[in-house]
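Removed: one protein chain of the complex. Kept in place: all other protein chains.
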Amino acid sequence: MAGHISPVRTYAMIFGTLMVLTVVTVAAAFTNLGIMNFPVAITIAIFKATLVILFFMHVKYSSRLTKLVCGGAFFFLGILFFLTMTDYLSRGWFVSPRGTAGAGTQVTVGPPPPPSAQPAAPAAEH
Amino acid sequence: MLESIPLFPEQASSLAPEVDNLYFFVLAITGFFALLVAVLVVIFAIKYRDRTGNRVGAPITGSIPLELGWSIIPFFVSMAIFVWATVVFFHIVRPPDQTLEIYSTGKRWMWRFQHIDGQSEINELHVPLGRPVKVTFTSEDVLHSLYVPAFRVKADAIPGRYSSIWFTPTKTGQYHLFCAEYCGTKHSGMIGSVYVMDPDEYQAWLSGGGGLSMTARGEQLFQQLGCVSCHLNDGSGRGPSLAGKFGTQETLANGETVNVDDTYLRESILTPQLRLVAGYQPLMPTFQGLVNEEGVMSLIEYIKSLPAAPATGAATQTQAQGR
Amino acid sequence: MPNGAAAHADHHGHHAHHPALQHHFESLEQQHEASTLGMWVFLVTEVMFFGGLLMAYLLYRVWYPGAWAEASLALDIVLGGINTAVLIASSFTMAMAVRAAQTGRHQHTVRWLILTMALGLTFLVIKYFEYAHKFELREVPGPDFEWHGQFPYQAQIFFSLYFGLTGLHALHMIIGVTLLAVITWMAAKGRFTPEWYTPVEMSGLYWHFVDIVWIFLFPLLYLVDRAHGVAQVGV
Partner (left out) sequence: MTTTVLPRVNYLNHEHGVASWLLTKDHKRIGILYLIVVAVAFFLGAIFAAGVRMELTTPQGDLVSADTYNKLFTAHGVMMVFFVLIPVVPAILGNFAMPLMIGAKDVAFPKLNLLSWYVFVIGFLFTIAALIFGGVDTGWTFYTPYSSTASNSNVMLTGLGVFIAGFSSILTGLNFMVTIHRMRAPGMTWFRLPLFVWAIYATALVQVLGTPVVAITVLMMALERALGFGIFDPRLGGDPVLFQHLFWFYSHPAVYIMILPPMGAISEVIACFSRKNVFGYSFVAFSSLAIAVFGFLVWAHHLFVAGISPYSAMVFSFLSFAVAIPSAVKTFNWTATLYQGAIWWRAPMMWVFGFIGLFLIGGLTGLFLASLGLDVHLHDTYFVVAHFHYIMVGGAIMGFLAGLHFWWPKMTGRMYSDGAATLSALLVFVGFNLTFGPQFILGYLGMPRRYHVYPDEYQVLNVLSSAGTSILGVGYTLTAVYLIYSLFRGERAGANPWLATGLEWNNTDSPPLPHNFSDLPVVSEGAYEYSKRGMKVA
């Protein structure tokens, strides 16, 4: 019943790649890439994790079910992140006349919202 | 007391009929489905009853058209509810342009209301008939929720930021005001009344008491706390000019933009380092502890009241187009 | 897929079976598949477990980039970097241990496992020094938290998450090392054969998972904004 036996060479290569990527990620962090620093760091981390999962954890040679379970975890993690962030990132979109609408201020990254959402001038009466 | 078992709350705001109509609509739809299923279950249970227990039913296994039908029809029906309910919701959360502003803070276990003209009251709120009112509020400790059933409005009070409700009263009288978010021992005692008055009565009530108007108090604080020393209206001070700032978009030092609304102003006063205005140094001290929630509200009201000054040299002011 | 055809030929009479086969399974194959699936599902729960903290991390990083940059600079990137290398190396030795078990070389299994544990302990010791330093500096969230940067409040949130995430990770390491100790002992007693080495494989999966967590934690915590940090020290 012994599962897939990878050659030592594979393990050594993966190990080497992971080490190199660690150096790369540190180097990238010290380079000013503007807003790209974070995506780059995360991409490298995801890539490293994938290598570990596929080769060290033998998912590459595992049943479809194992692949599904493994993918499922990240899928639901994604749901948690994504749907929660729909709240936080869209809070700033809602601007009602004269300020607050219950959503609180949030920073909007990027261009300002369309004119229709622009606040009206403060009432002149007081 | 027994003779009055109310079934529906009073409709005392312009939003109330909207919400009630929606309610009856949903009631009708759900009532239809409930009856449909219940009646069928009862009919089948009686009609196909078998007292022996050793007979079997007809060999029916299913029907794709039926399955599709009873997934798709409820889906579209519920989309009708969804659309209507969302429209009503946006009426509830988006106040009209010209509102009477009232500020409030919730703390365990009372509501304090602050009128622009200076009156403040506790667990009571006086508002004029027929005029849109907006209450902006925050909490000084834990979560609370400001709830007026007769107006069908509610919003949580969250420490650290502002929430608001708005309503146009349509009927004079006295209405319940509840705290609807659990907040500890006397959660159920954190209640009060909203008094809807005729406009002239309201005027009379307003002139009845109260000290400085909020704007005036804000201006006073603005002097006392030394804000003026940095925030000069012509933009020549160490801090940006605040004139006409409210309701615009500010560009921050890190390139993001932010809407200048109540919560942002509050944050600028209490944690100024958090979001730096582009082109300025982080000089502004925090005023946390030096000014209470109501003071902050007065300051905000004052800043709101500053008219936009003619364009100045301050390169950082990005006036949004809508103004 | 569940159990083969000649299922109940020798039901109740386990004499012909491998000693590791439990009575409610029909075959070692089935037992192994159950364990593997069980382990993977367990790792899913672990992902979600860290996920709660990571969600908090994500939100505050988006909200308070400045504080994040500032607080992250206070972490020791050299120690963090060394630890990353140490963990990756331990993942490699772990993979080798499993391989040795697969090919039936007990002595190798034991040796690789001991190496893995040694690396794991190295990680923990280094972590201990990092923590101790933070305690000295009073950069531990709580009433005594001290911070001399621009964002004392938000830095505290950063450190709450730092200690939450790395603490939880360290706890997993401790559990992992304990687990490996047991497995090593079993391996030394020659319990595993190429037919049955499931425990080695399972602890391997667990260990790699802990490694993966760190692969993410390192850039998330230590490398937030080094580039700017270097450019504009003391803003």
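Read from first to last, the chains carry the letters A, B and C; within each, the first residue is number 1.
Definition applied: contacts are C-beta pairs under 8 Å (C-beta built on N, C-alpha and C of every residue); 3 or more make two chains touch, one makes a residue touch a chain.
Remember, it's a predicted structure, so these values are computed and weren't measured experimentally.
The undisplayed chain touches these shown chains across the complete complex, A, B, C. When the missing chain is restored to the complex, the residue among C:Leu161, C:Val213 or C:Ala227 that touches it is C:Leu161. Taking the complete complex into account, B:Arg152 is the one of B:Arg152, B:Arg217, B:His231 or B:Lys304 that touches the chain left out.
The chain not displayed touches subunit B at residues 1-2, 4-9, 18-19, 22-23, 26, 30, 33-34, 37-38, 40-41, 44-45, 48-63, 66-67, 70-71, 74-75, 78-79, 81-82, 84-93, 108, 141-143, 145, 147, 149-150, 152-156, 158-161, 163, 176, 178-189, 191, 271, 274.
Residues of subunit C in contact with the chain left out of this view: 1-3, 5, 7-8, 11, 22-24, 26, 30, 33-34, 37-38, 41-42, 44-46, 48-53, 55-56, 59-60, 63-64, 141-143, 145, 153-154, 156-157, 160-161, 163-164, 168. Interface residues of subunit A with the unshown chain, by the touch rule above, are 65, 72-73, 76, 79-80, 83-84, 86-88, 90-91, 93-94, 101-104, 106.
Here, only the chains that are shown with their structure count from here on.
Centroid to centroid, with C-alpha atoms defining each point, subunit B and subunit C lie 45 Å apart.
Among the residues of subunit A, those touching two or more other chains are numbered 107. Across the complex, subunit B is touched by residues 64-67, 150-151, 153-154, 235 of subunit C. Interface of subunit B with subunit C (complex): residues 254, 271, 273-274, 282.
Contact residues on subunit A toward subunit C in their complex (touch as defined above): 1-3, 5-6, 8, 11-12, 14-15, 18-19, 22, 25-26, 29-33, 37, 41-42, 44-45, 48-49, 52-53, 55-57, 62, 65-66, 69-70, 72-74, 76-77, 80-81, 84-85, 88-89, 107.
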